[in-house]
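Partial complex: the chains shown occupy the same locations as in the complete assembly.
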Amino acid sequence: MIDQSAIAKANDAAEAGLRRDYDALGEHLHRRGIDIGAIKHKVAGYGVAVPSWGVGTGGTRFARFPGPGEPRNIFDKLDDCAVIHDLTGATPSVSLHIPWDKADPADLKGKAEETGLSFDAMNSNTFQDQADQPLSYKFGSLSNADAATRQQAVEHNIECIEIGRAIGSKALTVWIGDGSNFPGQTNFTRQFERYLDAMKDVYKALPEDWRIFSEHKMYEPAFYSTVVQDWGTNYMIAKELGPKAFCLVDLGHHAPNVNIEMIVARLVQFGKLGGFHFNDSKYGDDDLDTGSIDPYRLFLVFNELVDAEMRAAEGFDPAHMLDQSHNVTDPIESLMVSAMEVQRAYASALLVDRAKLKGYQEENDALMATGTLKKAFRTDVEPILAMARLEKGAAIDPVSAFRASGYRAKVAGERPAVSGAGGGIV
Amino acid sequence: MIDQSAIAKANDAAEAGLRRDYDALGEHLHRRGIDIGAIKHKVAGYGVAVPSWGVGTGGTRFARFPGPGEPRNIFDKLDDCAVIHDLTGATPSVSLHIPWDKADPADLKGKAEETGLSFDAMNSNTFQDQADQPLSYKFGSLSNADAATRQQAVEHNIECIEIGRAIGSKALTVWIGDGSNFPGQTNFTRQFERYLDAMKDVYKALPEDWRIFSEHKMYEPAFYSTVVQDWGTNYMIAKELGPKAFCLVDLGHHAPNVNIEMIVARLVQFGKLGGFHFNDSKYGDDDLDTGSIDPYRLFLVFNELVDAEMRAAEGFDPAHMLDQSHNVTDPIESLMVSAMEVQRAYASALLVDRAKLKGYQEENDALMATGTLKKAFRTDVEPILAMARLEKGAAIDPVSAFRASGYRAKVAGERPAVSGAGGGIV
Amino acid sequence: MIDQSAIAKANDAAEAGLRRDYDALGEHLHRRGIDIGAIKHKVAGYGVAVPSWGVGTGGTRFARFPGPGEPRNIFDKLDDCAVIHDLTGATPSVSLHIPWDKADPADLKGKAEETGLSFDAMNSNTFQDQADQPLSYKFGSLSNADAATRQQAVEHNIECIEIGRAIGSKALTVWIGDGSNFPGQTNFTRQFERYLDAMKDVYKALPEDWRIFSEHKMYEPAFYSTVVQDWGTNYMIAKELGPKAFCLVDLGHHAPNVNIEMIVARLVQFGKLGGFHFNDSKYGDDDLDTGSIDPYRLFLVFNELVDAEMRAAEGFDPAHMLDQSHNVTDPIESLMVSAMEVQRAYASALLVDRAKLKGYQEENDALMATGTLKKAFRTDVEPILAMARLEKGAAIDPVSAFRASGYRAKVAGERPAVSGAGGGIV
């Protein structure tokens, strides 16, 4: 999608400075007993999936302000995703959302081959009504009081599995908006029983080598109660369903102040961490760019992940995906920066001196223990990330390279302009 | 809109029970030294404005699930508002939103006369782009970095004033979504300076007998910072603008745990309480039905209002309006119930024995002081509200009467069905 | 403790008014198809345990301001508890805290017989260091990195069980403050493994007919992470320990905005609801008087409990206890009022028309469903509670009767004054 020679040209200009920074960091890390090459190798091997819907401009219930060159369909979206991977080398796969991305599986596979991308988890949608849909999800989908509506939602999930099988996906992510807006609107227990029954039907349709991820969220679109409201309920679900069922953690789906890294640790400990939707938030499910509000929190999550990786925690194999809404930036740029933020958190967590940390923890030396994390966090790993990109032919500075490439202007010429639209409130 | 004889028939069936309840309550209140008739008189005189947009089904950024008979325009909306007032006798006025409700002022006035309604505060909209709008509000309106965009937003507000003058409104409510989604995206200070400058231009256009209400909100649609983020900034605005400027308090626009009734008291004390947008919320700006989640909080707000009313606090004259999003109920029903909840909170607050309360407060008798509020709150004032409705020809049980009336089926036959639409995320 | 004739005299003055209110309510409820006598019978049979420590004035980390007549020991405390039960008839049992209430079991039993009280769950204390304690809990107790410290904490819990056996208790409540104040201070996983191991040792010492309750709390005294931080972890604990292990829900121990009644429903559904610590809160673990801030939330919790009671949910038998800190009121008065608030929530929840509610839920009639709850909530059940008290020889108005009794002045004469003390910060 992006002309390789343009990337190369931009890299040429930046390479000398990068090499100086990389060498200085290598020397510094060497004094700390860390081999920069080993870190770079791990970072280079790390990838995070991009959500197909992330390359379009997002919106709120108040409004949506589209930008130029909005993708018209899944094939445009895959083009945009390919740009992200070309420039960052960090996003080898794409997660599809059905029915938004519905297309002939052969065409999807062909496009994937052409763009060098693969398909991550499938996402079903039972939180909206589609034009041709017989029964409405206004009052819920998998937990609806009406059996036929639940069945429709089950079948949609099974269809997502089938599409996924055809294109090489190995997981289904189920997020529903089911809940209630008023005390008493639903009976919590009966609603959850219905949900579990429906999910068991979906689970039965899961191929042997697939996993199913249930995703919890505290609130929105339901504003009084939500069926899968927190990790406690999510864990119950994964236990009830069976060994192929896991919990997905979206960083923005928690109550204020909650210690998310601790939830991650608990799910790892009990073998039920399925994966992540990365993003950041300040107030609610803000879907802001990953690491943009609280980068240290992101690091602390990765500190848990690296800890589990290092001790080879049983059954530990989480899926990593970005899930953001880009309302005021170019979606391609935001996704590139966010993919690098995730890599950065991973790289920083790799720098933690875990032997020392363990020693401080056992001696209750809180100051030195936390200082051990801080030392890793404040080390600027940008040269490692940039060198990994350079070595795989991606851009030292992906945003500059993207802007220089003219890609946005090009697709804006090909894809018709979309006018501003109100959100749900009108 | 609703056949009076149908209301009368329904009332006939319920009247005997109501009279027994009313008499028993009257006797009980008499023992507490309270004249039930005086309370009923005040309740009967109380009214809350209905937002024109409230009679349509609301939505979230994920989806909107319309119901049958959605109003097509402001005239349909006024019909629905008239039904609410016919049945509750509690909502004599309607608050318009421009441009959604734009129409020939003469037609608006005619329809108001026909339906017996009047017009409350005007609401401007600079948080969405309209089809014919030259400059986008994607990056803000009254505080936009671009002077021409600010000027466009100023002119829109002035247009709202002009329409309002023509139809008898006496206030302009300004809520903007301006803010930022990323640290550094805007300079807080310059952005607020621009906002103040623009608002001063709007203020200049305000007729002598008008008021301008600025409305604060913690977040959404902006997710990192919001220009008018809390009552502190809102108060600064009202002070900067001048004596016709006041703060509007929406019950759902605050940080978690905030003591809203105390904010109300502060604004009353400093002469800057302009009015309310009533609704309820559990998580964020949920826009749930007033009093549906925490009815005691609503009572505590009214406790402040009645306190100010009783001591005739200087400059105290707040506007009262509902502002809710009805996603899973019939909007007419929700608005009727909510109008009655506001009345209920007012009636309950009138029952507080304020002389005793003051005594307990001065003696630091916390238990008896709070018990004085609780005693008023737990007294069931429904018979007072229902009797007030009965006596003014409204319905003892408005929801039952509405359902019996067949109004929804009738308008569903006249107004074309609207299909489900995605919210801002698609 | 309180002169029966004084109670009788006060009741005489109030009885006529009460009977009128009771009869009017009975007639009203009859019209709604509810037998007031049946409700009164259930309310009369309901009791909530009082915490022994609740009868002393509480404090914050900043200060404690004792009142007159502070109890000196468990025997004074039992006297105060007896007053509460004499006047309300609603608090037949007391929950002890070891070592604060340590005494000869025979003396404890004797005092209980004398006062007509029994003993509810035992509470251990490993969140403070005692004068004679060899190892400190500064860095944790049951999850401490040091095995000997964990063992000390285990033995303390076993001692609590032994004391409890001797005095007729049937349950142990374990709340610990273990956690961390800094990211990295502890390893979440190893810390939780240590906790589970230690709890298993306590569990082994549990008599056949006992239950063990683990209590979660989001934060405080640990301010970055807490071992038993939420109901998810709490549920894991109860599952790991075995069939005698259950989760205890303190209403003030949750993240902001969390839907507590839903957590209650989940724990009932999965057979692990052990009981409650009732109180109320606005910001954190404020330990305010039950129902003083959000009485509707308390009602919604009881709505779940009555729902489970009515359908005889398997294994449903929660313990009910108050757990409050009385900083500005007379503790006896606050506990009386709070016990009545719990009764009130129970009585109100009994008024819910559950057949209709179920119907509305199945039809997705959110408005009528929530209205069904609201109708029950707003019915003033005070006459039912007061009549139940009158009929069992307790006071129609316990606070007035207490004030008239002179009890506080009497014990203030017997118990030495305690001077104000700083909290933990000095």
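A, B and C are the chain letters, set down in written order, and residue numbers restart from 1 in every chain.
To be clear about the criterion, a contact is a pair of C-beta atoms (placed from the backbone, for glycine too) under 8 Å apart; a residue touches a chain by one contact, two chains touch by 3 or more.
Given the structure is predicted, the values throughout are model-derived calculations rather than measurements.
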item	value
Overall number of sequence copies in the complex as this file defines it, 3 displayed	4
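As a working rule, only the chains that are shown with their structure count from here on.
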item	value
Between subunit A and subunit C, centroid-to-centroid distance (C-alpha), Å	42
Between subunit B and subunit A, distance of the C-alpha-averaged centres to the nearest whole Å	39
Multi-chain contact residues (two or more partners), subunit C	256-257, 259, 296, 364, 366-367, 370
Complex contacts: residues of subunit C adjacent to subunit A	138-139, 145, 180-190, 192-193, 218-219, 224-225, 229-233, 235-236, 254-259, 261-263, 265-266, 268-270, 296, 300, 303-304, 307, 357-358, 360-364, 366-367, 369-370, 372-373
Subunit C residues within the subunit B interface of the complex	17, 20-21, 24, 27-28, 31, 256-257, 259, 282-283, 292-297, 328-330, 333-334, 337, 344, 364, 366-368, 370-371, 374, 377-380, 382, 399
Interfacial residue positions of subunit A with respect to subunit B in the complex	53, 56, 58-65, 100, 127-129, 131, 136-139, 177, 180-183, 185, 218-221, 223-224, 256, 281-284, 286-289, 292-293, 325, 327-329, 419-426
